[in-house]
Each structure stands twice: as C-alpha cells, then as structure tokens.
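Only one protein chain is missing from this complex, and each of the others stays in its spot.
== chain A ==
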Amino acid sequence: MTDSAQARLALVTGASRGIGKAIAAALVEAGFTVVGTATTEAGAQAISETLAAAGNAGGGVVMDVSDSSSVARAMEAIQSRFGAPLVLVNNAGITRDNIMLRMKEDEWDAVINTNLNALFRVTRACLKGMTKARWGRIITISSVVGVMGNAGQANYAAAKGGAEGFSRALARELGSRAITVNTVAPGFIQTDMTDQLAGGQRDALLSQIPLGRLGQAEEVAGAVAWLASESAGYVTGTTIHVNGGMFTG
C-alpha cells in the first residue's frame, strides 16, 4: 500500500460479482478507496458491506451504465460522497449471444449500449477530475473476443473491439495530462457468464487454451491493479491479454 494510492479514489463499474468484484478487491488491497457500482440497490448494498468489512472508506452505488440519466445521478452522488475518481475501471458488461441470422435488433442494441456506449458516458464524467489532478488511470475490460471474434457473439465482439479503439484514441488524447488509458482483455474466465456454457462447448473451448483451464477473476484483477499502480505509469494505449494463451497477438 502506498500513501499516494490511499488518497486516490477508484471507481469500478459492475462490481457486485464476477471479474468486477475481484477487481474491486484487488484495488482495495492496493490501497485505493474503492467505489463499486451495481444495477440494483441490493447489489450496491452488498458492495458497501464488502468494502466496509475490508475497512475501506468507499462504498457501493447504484448505476445503470446503459442509462445516461442513471450515470449522471450516480456520478453526482459519487462526487459529493467520495470525491473525484482518479482510477476508472470500465467493467460492467452483458452478453446477448445469437448467431447473426437470428440476432434481434434489441440484442444488438443492448450489448452495444451497455458495453460500448457506456464507455462514453462514464469515462466522460470522470475526465475533468483526472485532468485537474494531472493523473489518471482509465482501464477498460475488453475481451479476447474483441480481437479474435467468436461465432454467436457479433454484437459482443463489435462492442469489445470498439472498446479497444476507444481506448487507444483516448490514450493519445490524454497522454499530455499523465492519464493512461489501457484495456485488459480476458479470455474465458470462470464467472456466472461462462458457467452458462454447455459441457460440449466447454470442452471445445478448453482444447483451444494452452494453459488448459479457464482463468480466475483474480487473475484479471491482478492485471488491472498493476495498470492502476504507479509502476505502470509509462504504459498507455495498450492491451494486456489474460487468456491462458488462446490468443497470442
């Protein structure tokens, strides 16, 4: 834990479970004050309890990243309760898998809105604080699927590929203010999202992964915590792949 990290506020969207929950825990461990968002009051409450149990001064806040007014309300609440986040982890995301021939427009829209448009909403709301501080970390959770593609996930791949481009553009825009912008691209990580995979799908998947297993959320969180740290200060506009070797760009 460093003194500078202690004073810094980190915001993690979608922090009530899965990878987001592990990221929040890793940032607490690294000494940040952590605010986590969830779409429900119960989710936000659970985050608050976890943080309080860890002795962290942060808390849980209700935010639906797919809704501009919800983001605006939540950001206002965060600002007045905790201050300006200097680390932002864009983690909240959904899937609505379907082959393209069967995909409905609402499945496309929901994934683009929650996984890509939300980056615009939440990141923009955090930029003033980081610019003023002349220090910031924007870390977006993308996906190996955004780089490799995956049958049945055209919407998700489009959103995650979009997140990669978004991040690289921002890295160039904000570099002069010592704000770094990166993505972490997980492969297949054991979460509620991947627990839905059928047995056959799962075996086929594992045969593509050199390390022969799904990843753990903590292994993604470790990469995020490093990007948030001082020692990653010269790393910007890049992607850290955490995928067991299934894609080696």
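Here is the rule we use: contacts are C-beta pairs under 8 Å (C-beta built on N, C-alpha and C of every residue); 3 or more make two chains touch, one makes a residue touch a chain; residues count from 1.
Criterion: contacts and distances are computed from a predicted model.
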(message) Out of "CoA transferase subunit B", "ABC transporter permease", "Acyl carrier protein" or "Ring-1,2-phenylacetyl-CoA epoxidase subunit PaaC", which one is the UniProt protein name for the chain not included here?
(response) "Acyl carrier protein"
(message) Among A:E173, A:D195 or A:E230, which one touches the chain that has been omitted from the display?
(response) A:E173
(message) Of the residues A:T131, A:N150 or A:Q190, I need the one that contacts the missing chain.
(response) A:T131
(request) Since one chain isn't shown, list which residues of chain A touch it in the complete complex. (result) 128, 131-132, 173-174, 176-177
